[in-house]
Structure formats: structure tokens, C-alpha cells
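Excluded from the complex is one protein chain; the other protein chains are retained at their positions.
Up next, subunit A:
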Amino acid sequence: MTSPMTPPVTPPVTPRLDPVAPAPSRVPAALRRADPAVATAFGCIVALLLLGSLYSTSFLSPDYLLQQLQVGSFLALVATGLMVVVLLGQIDLSVPWIVTVGGMMSTAAAGHGAVGTALAIPFGVLCGIGFGLVNGFGVAYLRVPSMIFTLGVDAVAQGLMVLKTGGSAPQDMATPLMRDLATGRALGPVPNAVWVWVAVGAATLFLLGRTTFGRAVYAIGNREGAAYLSGVRTRRVTLVAFAISGGLSALAGALLAGYSGKAYQGMGDGYLLPAIAAVVLGGTSILGGRGSYLGTTAGVILITLLQSILSVVQMPDAGRQVIYGTVILAMLLLYGRGNKVGG
């Protein structure tokens, strides 16, 4: 057997185009390029599924898996937006109430006749983008740390929603389109919500990998000063990234309203921490500049499966929290560790 040090046995037939000859290896190129974090996340998914199948064989049935993807698609939308912001080295803590804004504003729009019903989802998403722009303005232009500014925006969003639902009782039932998107299965056995996830995921992959905006996001995450000196309009990119996060959170809210039939206060409460966990478990550095969308997808599936298995085995809430936290810590210790401080 060849050791890693021996040169390739067969000389290359065609001259290679890349200037740096790749190290000889028997590992397929796709695997070699894979991020160890992403690989570990997918490994953990398989392990969770096997563990679940020991409990019940239905864990491996396509029906169960598709249902998990459907439930996970709401988290996926939130995590996608959050990932773009985390890649900048920022964080968006306004997720809970922007999700609620998305749900409540889209259902409220549906109360205004046929036009309102048709524009329900776009209107909800637009409101989310509005809050995202406020976030982006505070972080990019006012230079307030995102952790505290988005917290403030979350509080303001909560205040506005309390004011809106308290003063009057707005329409809170989901439109048929929202229900269809969240629960229907128009194309084959795959739920519509999963198609929404696929569409948003494809757009994000394109945005992050194939556009100047995407490269700028990574550059800012690595060093904003350097990106600025290279001619990137860093503040505008940050503004847009927060707007994306706000819009996707609101979209998740609108779909969530469709899933449960109506919008209600606190519907986004359970989404912030799982979304952060999904992004980080997917190998995105919380300091920014590093991470792949594939990883975030893996993180979302991982979190969704973990939550599902814990509820299937009827673990009481207390134990669920402890296991949830322990698993996240264990996985972080496995591959999420930073560099040693001080050399």
C-alpha cells in the first residue's frame, strides 16, 4: 500500500491545468474538499437515525423522513437568513419577534379583501425586511454591536405586535395559500414546505457562491477593514444581509402561520436558539468569514431530528433540555473549537 509520502504510481496522462499539483491521495476529490465539520454533522445525522431505528423501525421510513424535513423547513428558512448574518461576524437576535411579525402581518393583510389575501405573504415578508433594514442600519451605520441592537429591535417588534393585537383583534387566520405552502403536497410525495426550502437554499447557494455580494459577505466576515479598502461597500452589504435575514424569518413566520392555521404571539420563541445551534453545528464560524450552506442544511436536519427523537421517546421536557444542551456542547467540542489563545 502506498503511504501518503510516495509519489503517484501512474503518471498523469494529460497535463494538469491547475498550477499547484494536488497532494496524491486515494480519497475522492469531493470528500477531500469536504469540511470536517459538515462531514461530522452528516455523520451525526446518520448516527441519530440509526439510534432512532433501534427504538422504532419507522424512523427510517420515507414518510417519517419527509415529515421531519417539512417540520425542519421553517427552522431552515430562519437558519438560512441567520447564517448570512453570522458569516459577517454578526448575529441577529431579533428572530423570535420577526418570525411573529411575518406570521401576524401576513394574516392581518389577508383581512383586507381579495387583494390582501393575494398579497398576504409578500406583505409579511416585506415587514420582515423592514425590521431587517433597521437592524442593518443600526449595525452597519450606527456601529452598535449587533448582539444588543438586534435585541432592541426584537423588543420594538414585540411592542408593535402587542400594540396591534391588543388594541383591536386583527384577522389572524392563515390564507389558503399559506396553508397549502406549509402543509400541502402539490408535487409528488415531497411536502411543499420542503420545496420552499429547496428554492431558498438554491438561491442562497447562488448568492453566497456565485455573486460579488456573497464574496463580499465572506470578506467582511474575515476582516471588514480589509474588505473596505478593497473597494467593498461593506456597510451596504451588511445592511442587505440583515434585510435578507429579516425577510427569511418573516417568510418562516408566514409559513408557520399556515402550518398551525393562525398567527399568534410568541410563535417565534422557539426558533432563535435552534437556528443559532443549527448554523454553528453546520460548521459556520460564529466569528464570521467561514461556513458553507451545506453545513447549515446539515445542522438544521440534525437539530430537527434530535428534537423529534426526544419527543418520540416521550422524554419529559426537563430531560429534553439537558440532552439537547449536552449534545450541542458535545458536538461543538468535537469540531467547533477555536484556536488556542495566546499562541
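Points worth noting:
Going forward, a contact is a pair of C-beta atoms (placed from the backbone, for glycine too) under 8 Å apart; a residue touches a chain by one contact, two chains touch by 3 or more; residues count from 1.
Here is the rule we go by: contacts and distances are computed from a predicted model.
Set against the options "Cytochrome c oxidase subunit 1", "ABC transporter permease", "Phenylacetate-CoA oxygenase subunit PaaJ" or "Imidazole glycerol phosphate synthase subunit HisH", the UniProt name belonging to the omitted chain is "ABC transporter permease". Contact with the chain that does not appear here is found for just one residue of A:145, A:176 or A:209, A:145.
Residue-wise, the contact with the chain that is not shown comes from A:280, picked out of A:69, A:101 or A:280. Counting over the whole complex, subunit A has residues 91, 138, 142-145, 147-149, 151-160, 162-163, 166-167, 223-225, 228-229, 234, 273, 276-277, 280, 286-287, 316-326, 328-329, 332-333, 336-343 touching the chain that is not drawn.
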